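Every protein chain but one is kept in place in this view of the complex.
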Amino acid sequence: MPETVEDAGSRSAEEPIHPPVSRRSLLPVSSMVHSRREGRKPCSSSNLSWPPEPAHAPRRTHTICMVSDFFYPNMGGVESHIYQLSQCLIARGHKVIIVTHAYGDRKGIRYLTNGLKVYYLPLKVMYNQSTATTLLHSLPLLRYIFVREQISVVHSHSSFSAMAHDALFHAKTMGLHTVFTDHSLFGFADVSSVLTNKLLTVSLCDTNHIICVSYTSKENTVLRAALDPKIVSVIPNAVDPTDFTPDLQKEKSNKITIVVVSRLVYRKGVDLLGGIIPEMCQKYPELHFLIGGEGPKRIILEEVRERYQLHDRVRLLGALEHHQVRNVLVEGEIFLNTSLTEAFCMAIVEAASCGLQVVTTKVGGIPEVLPDNFILLCEPSVKSLCIGLEKAIDKLRRGTLPSPETIHNTVKTFYTWRNVAKRTEQVYDRVAKETVLPISERLERLVNHCGVVTGSIFALFVVISFLFLVFLRWTTPDYLIDIAVDASGSKAAWTQEYCSKKKTKNFLIK
Amino acid sequence: MEEKEYSDIYGNTITLQQQSYSDTCQDFTITSSKVSIRSLTTWTCVVWIIAYVLFVCTQQTAVLTVAILFSIVGLLLYLHLVKVDHESLLILGSLGIQRTSTYASGRENTVFIEMCRVQDVVINEGISMHRVNYYLCLLLKDPSDPQAGVSQVIPVFQSCQPRLDCLVEVYRSCQEVLAHRNKVAS
């Protein structure tokens, strides 16, 4: 199987999605000036309600700007990652803002739970929710935001997001610390990958720190962008275990259901699935398939269903909302993942958290995700997957599988957002101690690191953008930019009340 | 009458005049900077030099006539339609809020909003062009359906564009008047 372009940060049905508790409120800044409004409703996400850190020696707090093209209302892994991470960082006392592009009529500035401020910038969307980039046009606006929010660390997400790279570029020009999180795996062979890898090399060669979601992803990124592995950290994604719980009231029946929840696209291995379904259905008459998700490859499954007359045994559910995923998962006993490439498969963690036996292909970062007793790894071929499924069915019949509750209780300790935030904070601490490269060294690094031709071209861009920045500083000096009223962080205007309330409440419970 | 100097978001000086007639009646006037002779001269020179170059190329006197007409009409239109001399916000606690912008030519544009439609006065922030600005705005509600929330947002001081410190000043006084109104009403 060719290793192809993969996006773990894609907007699909099987990715963990935590809809933000967003009131579509027009929350005025002046409410912070006066602090008239009382505490906001607490965040619904359960993993935010852990007891706060004991007040030890004052930790260094950062003002962090998360930049990505992908954020709510768009749905997907990157989106929920940014949201959950930001919420946890806010709870740890940092100031966090998010910058993304406008989605429909959602533009301007919004506040989400706990004073998470989101800038929806009116930039032109070019392709697949990614903005167009010229490396220059977004500088005035981003510079204005960085200055008015007094940002110290710029954290970009997803290599598919042009805005994230733009922000990295501008932040480096402005002398801010930069962190980049890569959510995806890439190939090396085809033309588009070669180009993207080159761009990634340029973008990451002078970035302070890079975060990957799995060791496979780290390996991939280090190779692609020709990086020093020392500045690459691995922080896996987390899953909200309270959203994915096993169904304890489930009745025992003779029927065996295999669940597949995935976008129906090539790289999720739908062609493999099309081969597995008739073979397994012939062998086991009590076997049923439940397939959630939508995509261009749906036609293959429909054809298979048509040809082998499996209408009553193969159910295609179409696109699923995030809150439906759990209810679909608990209907089955076995979860099948046929991905051809995956950086960090959230879907199998969710399925395991729901107490399902997971059968999956052994690609990308998948083997590192779960321990061997919860997962059956197979080669990405129809034959190997069928063997794996047979093994799982056999185990299920003999009753040697661990019970859903034990699986759930073990898995829920593995990946928590709290842990992710703690580790990310360490990265920020480390980055804050480093010095940002001055422009001369940056130019040198570009030319030495990225090849003479590419390096020179981008060095030229760096110079132009530096001159542009000087021009902007001349037309709108920094002192003319109003400093924003903080909604989160140490100087937060309107969450302090709420936070103190929350703390006392938690101590009372203790 | 109090008069204070502030700066707008471009760094030009603006003056805020605050006149308090009574507890419930306040008038704020923000006067923006005057048209500077330098920019006026620059623009006129630019237009005329272009016209002269065209004249030298084409040898048509009509070009010069057009340039003169263009600069005069342009200046008049600018003064009449674009250049705002001062903007004022008059808060009558028992009647309503009136927003007036006076253009350099003397044209006035007035909007009066009755108190029953006013929900609140707030400072908000918005993105315009490559800036993120604070602005003062009136939140209106539908008086027949008070539970429905904000039905309309009316920004004020949109031409003078004062900075946050000035807005906070106006905002505080507005809130005092509104609080007074609410206290009496309840």
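The chains carry the letters A and B, assigned in the order they are written, with residues numbered from 1 in each.
Here is the rule we go by: a residue touches a chain if its C-beta (ideal position, glycine included) is under 8 Å from a C-beta of that chain, and two chains touch if they have at least 3 such contacts.
Everything below uses one rule, namely that contacts and distances are computed from a predicted model.
Set against the options "Cyclin", "TRAPP complex subunit bet5", "Ubiquinone biosynthesis monooxygenase COQ6, mitochondrial" or "Phosphatidylinositol N-acetylglucosaminyltransferase subunit Q", the UniProt name belonging to the omitted chain is "Phosphatidylinositol N-acetylglucosaminyltransferase subunit Q". By the touch rule given at the top, the unshown chain touches B in the complete complex.
Only one residue from B:Q17, B:S33, B:Q98 or B:S159 touches the chain missing from this view: B:Q98.
Checked against the full complex, the one of A:L223, A:L248 or A:I299 touching the unshown chain is A:I299. The hidden chain makes contact, of the residues B:I49, B:A62, B:L77 or B:C116, with B:C116.
When the full complex is taken into account, the listed residue touching the unshown chain is B:R181, out of B:H86, B:R131, B:R163 or B:R181.
In the full complex, chain B touches the omitted chain through residues 21-22, 24-25, 27, 90, 92-95, 98, 100, 110-112, 114, 116-117, 142-144, 181, 184-185.
The rule we apply is simple: only the chains that are shown with their structure count from here on.
Remark: chain A and chain B have CA centroids separated by 44 Å (rounded to whole angstrom). If you check the complex, the residues on chain B that touch chain A are 7, 9-11, 120-127, 130-134, 139, 150, 153, 163-164, 168, 171, 175. Within the complex, the chain A residues that touch chain B are 26, 28-31, 33-34, 107-109, 119, 121-122, 140-141, 144-145, 148, 476-477, 480, 482, 484.
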